[in-house]
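Here the complex is missing one protein chain, while the rest keep their positions.
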């Protein structure tokens, strides 16, 4: 039976990419203070739930596909991951159309789905490390390009309370044993993933508020556009390209995951291909 | 098919098979009063050596025939010659036609005796081969200047000279091809994985190449796949490099008639190392490696990035450069993307022509090509200077890492086409495809893009940068050592 054996870097990159996508595309800004006061406890609670579920799933073999319940869980997970795939593709298409006036994603979609379907999980894990370097470099350049525009004073005028915030929840938080099937310890170590997702959200919100001030109503993408270094006054396109690579990577991973889940849900006997 | 006891039968059969070949030499002789015949290929075996070492010695030692005594039979003479320690006879007898042909084509002389169904092969080779010279494709400043030649046995001896332990094993086989070319599988016992060695040997044994002219002909059997963008094997013509790889537990394949030795499994990062890498200070060696990585990625991505930025993302370019590119594109008939494709293909044609043409013409043609491309095309407005500059830089940069030339050329075109047709999305997709294509490759369970050495650390000790050789020697590296459980 084919096993998913992603690395921690691959799974975390996948989740944080879609979090970043939501931050970039979001128009309504949640104030940093609200995010800290409400989001932090929610993230911690999610992390604890993730850990407990990981332990239970490892023990029960929830995603093994051997029992009827397991097959049912696999089917439900298929639906959830499928929805995430559609959401990520939607994010990519929105950005490509708005920023590059390009429908190329639709054109390469069959290739993308085919690649995700045929590639082994190990390929994604090996690529994740390199993509992480690109993401970290892009984030560092983005941060330095904003230096001089981050004003702590903008954090102070307290905006009006807009009601409870919603923390996005991803299927990866509750399916860690599925991703780390050959290493149960790893699934227990990665229970902090919800917290990492919250951290990215919080940093982005803080950045937006520090640059634009509270209650500005500007899209998250404007934060990337605000930076400048030397003669090049606009780096958002470069950062978006890095995000795009990570998002396509995430789509490939999700398709790979869907393949395994579908096989287990419907009982296809797929052999693991040796190297 | 077994040899016959009768000399005439064997002679007739040999004449039927090889009699029409001008280099086939067959001579009836009498040794120890027994009729026999010598067979060899002229130009491959030395008749003088044969005469001196065998025929003359045997003639002088022939015992007198007493009256009434019958001449010794073929079997008796065979035993005499076989046990004679002064004769340069091979350790295994020639018992069948296949073995006979194998020995003859190896440059040995074969003696068949009347009344004996076995023959004796004598190592009197006098093969003409290219001498051990410095290889032209692998330049270095320090270190050995020797290179493999075309003869398999000589190459094996070069390796044996460098690895002077019993650990080195070199197994010679004949390829299952029309030419029955010999190949050798070399490895160090105790360092190479026995399972991997057996797997390689079995694969080579089952391979059926039509011809075997180089070790690279085995690659489709070793790593079967429909489309191969990068091969997890390396090649070298230097015995020093080959010996170093053997000491890391890798497997070497040498083919008779080719100086190129295949090394497997190879890591991607090893393409950026060279023989004198470890002879230089660690700091400078690290600097050169960073330069090589930069040159390699520049070669692949520069044309695509150029087209993508100029056409779709002009804000990432300095305006001064941008309007020069725009002015150039306005003056030429082709759009930027098409022009870049044409120039890159043209440079590939020039490179290939320069490689294949006679050396006497090489300089003239290179000069003419440079003038045509560099000057006349711009003057007539067919091509623009920014495009030619970018394409030339990309084409030159790849020669910093010549072992990745094929992969880099294909990737460059792929990235350029994707960037030109699909813009930033296409460029990113192509870049991701390049990454996945490289990380997908693995050989014998070793991923191509694994860090060096194992286990994986934050920053590799001998990766993009390297530490001092003393530090690296403290923990000797083998390709099969356990690494942290990573995919």
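Details
In order of appearance the chains are A and B, and numbering begins at 1 in each one.
The definition used in the following text is that a residue touches a chain if its C-beta (ideal position, glycine included) is under 8 Å from a C-beta of that chain, and two chains touch if they have at least 3 such contacts.
Here, contacts and distances are computed from a predicted model.
Among the names given as "3-oxoacid CoA-transferase subunit B", "Ferredoxin", "Spore germination protein N-terminal domain-containing protein" or "Thrombospondin type 3 repeat-containing protein", UniProt records the absent chain under the name "Spore germination protein N-terminal domain-containing protein".
In the complete assembly, the contact with the undisplayed chain comes from B:324, out of B:6, B:324 or B:351. Interface note for the absent chain: among B:335, B:445 or B:476, the touching residue is B:335. Screening B:36, B:175, B:209 or B:426 for touch with the missing chain picks out B:426. Here one chain is not drawn; of B:73, B:257, B:314 or B:354, the residue touching it is B:314.
Set against the missing chain, the residues A:72, A:103 or A:137 yield one that touches it, A:103.
Residues touching the missing chain, restricted to chain B, are 310-315, 319, 322-332, 335-337, 378-379, 381-386, 420-423, 426 (touch as defined at the top). Those residues of chain A that touch the chain absent from the view are 103-104, 106-108, 110-111, 149, 151-153, 156-158, 211-213, 216-219, 222, 225-228, 233-234.
Here is the rule we use: only the chains that are shown with their structure count from here on.
Looking at the complex, you find that chain A touches chain B at residues 5-7, 96, 100, 102, 104-105, 107-108, 111-112, 115, 119-123, 125-127, 130-131, 182-183, 231-235, 237-238, 240-241, 244-245, 248-249, 252, 274-275.
Chain B makes touch with chain A in their complex at residues 312-313, 315-318, 422-429, 431-433, 435-436, 439-440, 442-445, 447, 449-450, 485-487.
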